[in-house]
Structures are given as structure tokens and as C-alpha cells.
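Below is a structure I'd like to ask you about.
Every protein chain except one is present and positioned as in the full complex.
Our next item is subunit A:
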Amino acid sequence: MGQGKCCKAGEGLEIRFILIQNRAGKTRLAKWYMQFDDDEKQKLIEEVHAVVTVRDAKHTNFVEFRNFKIIYRRYAGLYFCICVDVNDNNLAYLEAIHNFVEVLNEYFHNVCELDLVFNFYKVYTVVDEMFLAGEIRETSQTKVLKQLLMLQSLE
């Protein structure tokens, strides 16, 4: 079956990278689950920005990207993008994005772009609690927030 598609289909749910970008293309988070060199990362960031920003609300939240697909959702000026295999479950990732955004919103009390800039090192912690090794690690907002609060108290 994989023939023509040229490559064997997926290994279960696996995220290749997560990007948060603003409309101007500034990266607010880049989390890579595959090895890329720095040039390649920069290129991917630009390509994702180019394919996502031209789409409007009437379009789907999915877009084919190289041999993969991007599931994305826009929140105010920020695009949250997840790159996954073509046969992965689109809606599951779309809601994983939303779940992540709700956690950020709670954690930063009405999150805005600047929170992500000034607290970039904390955003990585939030990501690692919810996604690890390209997989969904924890989906319960209560559990994630409880853990984040506990870590916060260690500061």
C-alpha cells in the first residue's frame, strides 16, 4: 500500500516538531522531535510560516507539508503548529493544541505572546509535561497544572 507514497506509513502517533509562530513569522517556540541541523530548522520554520499564513478561516486546519502534514490552529496573532505523519489523527492533534493552549492560559493567567517571550524556558517545561518523545504524555489539565505549580514552588 505504501508504494507510490514512496515511504512506509507511520509508526503510531509521532510528532515531528511543534512550532509557535506569530503572524510576522517570529518563532515563539520550536520544539524538535527529530534531528535537524540548524539550517534545516530555519528552512522548516519559514516553510511552515509560508503555508499556514496564507490560509483563512474557511480552510481546514490541516495542510500537507513535504511528506507530512501540519495541524495548526490560530489564536489571536499566534499560530500553533504540529507536524505529524500523513496518516495520523488530525482532530486528536488539533485538540491537543487546544488542550496545550488552555494549560498555558491557566498557567500564565490569560496567556499572551509576551509571556511566551519572557518565560520561554518555562514554556519548554510545559511542553515536556504534555508531550514527550513526540508523543502525547499527559492530557489531564488538572494533573499538568498541579505538577507545574509544584515545580513553581521549588523556585
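Basically, a residue touches a chain if its C-beta (ideal position, glycine included) is under 8 Å from a C-beta of that chain, and two chains touch if they have at least 3 such contacts; residues count from 1.
In the analysis below, contacts and distances are computed from a predicted model.
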item	value
Which of "Glutathione S-transferase", "AP-2 complex subunit alpha", "Histidine-containing phosphotransfer protein" or "Centromere protein M" matches, in UniProt, the chain that is not displayed	"AP-2 complex subunit alpha"
Absent-chain interface as seen on subunit A, which is shown	1-8, 11-14, 16, 27, 30, 34-37, 39-40, 42-43, 55, 58-64, 66-67, 86, 89-92, 94-96, 98-99, 106-109, 114-115, 117-122, 124-125, 128, 132-143, 145, 147, 149-152, 154-155
